[in-house]
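Complex shown without one protein chain; remaining protein chains in place.
Take a look at subunit A:
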Amino acid sequence: MEEDIDTRKINNSFLRDHSYATEADIISTVEFNHTGELLATGDKGGRVVIFQREQESKNQVHRRGEYNVYSTFQSHEPEFDYLKSLEIEEKINKIRWLPQQNAAYFLLSTNDKTVKLWKVSERDKRPEGYNLKDEEGRLRDPATITTLRVPVLRPMDLMVEATPRRVFANAHTYHINSISVNSDYETYMSADDLRINLWNFEITNQSFNIVDIKPANMEELTEVITAAEFHPHHCNTFVYSSSKGTIRLCDMRASALCDRHTKFFEEPEDPSNRSFFSEIISSISDVKFSHSGRYIMTRDYLTVKVWDLNMENRPMETYQVHDYLRSKLCSLYENDCIFDKFECVWNGSDSVIMTGSYNNFFRMFDRNTKRDVTLEASRENSKPRAILKPRKVCVGGKRRKDEISVDSLDFSKKILHTAWHPSENIIAVAATNNLYIFQDKVN
């Protein structure tokens, strides 16, 4: 896949003029909405920043629609649970958009414990000519009013406001790792380490528990839920992945409590690759349905796998993300990098998949041509509008010019979160506290 990519960077923390990375600015989730017009990011400080794509203008055809900041708001604040003496982090774990049904935009954002529904709407008119208030807003003495007038709406500078419409709290004992909007657009699910709950958007004070894998005795705990997602078309079907590298597909029509799966996806362990770390690297960090709904993609530490829903005993395709790390697992275990949770995404046509790696590298795999490419998201290596150059990691032997050796990789620069526009070749890549947006070059 020879993709010429035009680069355009947007620094998430443009509002502050910091040259160092403040921890609160670390981006923790990235998500396009269903049309691709909006792009939302959440960060460790509990803030949500929404970018909007510029309308393309005929005069500047060479400038494809660029993304500019549309709205910024504080979604979650740090909380303190007094009964448990615990601080609840405000970090936004996931954002999911609802499909647009009117002029306003709706999204779900969640931290470890609480999910919130936000409404983002525009205001471009304001009423003028009140009877009881004067122009500065001060109340007028009713006795002085001799005539009545009807206030008129006058245009004003566009204002975008975000308001919390629902707060779904107190339903998760453990840390929420996923939220997923159902295709019925009436319900959604939230998953933590041991349980999955089903919510109705209108009801905030109760939720249905649909999966519970907590053992009666916590000493018997050997497996946790790592990710969950609804099927894109079948509102009764969802999948969840586990720390043991398995995926379960459940049908809510079968029973109210979906502890028993309908399908169980697991690849048998490769005996030649067995090590103490086999289980850790098999732990699935992300699971995503294809847009078609026919496949699921899973990300574990070293690979991305594509599964056919009709074949449970092994994946259809396996892609090596950074196999050169296989001999370094002990060190990666030592520095905890082996526990990093990378996400993965499909492009709009399900023909290309993308995931992140270390050293600000991210990888794309073309499922049809079987070609893959490694790209880098960094300011030093790309100027605006420059074409991204493919990168290569040298595994051993002679290092060519422009190659980087495994030992030189910077493991603190990890790309965990990426997003792909639903229909165009535009991608968003979060590199620590910076957001990069790349799109196809227009000739």
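Definition applied: a residue touches a chain if its C-beta (ideal position, glycine included) is under 8 Å from a C-beta of that chain, and two chains touch if they have at least 3 such contacts; residues count from 1.
We take it that contacts and distances are computed from a predicted model.
Undergrad: The complex has one chain missing from view, so what does its UniProt entry call it, picking from "SERTA domain-containing protein 1", "Glucosamine-6-phosphate isomerase", "SOSB1 protein" or "hydroxymethylglutaryl-CoA lyase"?
TA: The record names the chain that does not appear here as "SERTA domain-containing protein 1".
Undergrad: Which of these, A:N217, A:S272, A:N313 or A:N368, touches the one chain of the complex that we don't see?
TA: Result: among the candidates, A:N217 touches the missing chain.
Undergrad: Just to verify: which one of A:L83, A:A103 or A:V150 makes contact with the chain not shown?
TA: Of the candidates A:L83, A:A103 or A:V150, A:L83 is in touch with the missing chain.
Undergrad: Considering the whole complex, which of A:T22, A:T72, A:N131 or A:N170 touches the chain not shown?
TA: A:N170
Undergrad: Determine which one of A:N93, A:T246 or A:S283 touches the chain that has been left out.
TA: A:S283
Undergrad: Of A:L132, A:A256, A:M311 or A:A386, which residue touches the hidden chain?
TA: A:A256
Undergrad: Even though one chain is hidden, which residues of subunit A still touch it in the full complex?
TA: Residues 83-87, 170-171, 173-175, 193-195, 197, 202-203, 205-209, 212, 214, 216-219, 221-224, 226, 243, 256-257, 259, 276-280, 283, 327, 330, 333-334, 336, 339 of subunit A touch the chain absent from view.
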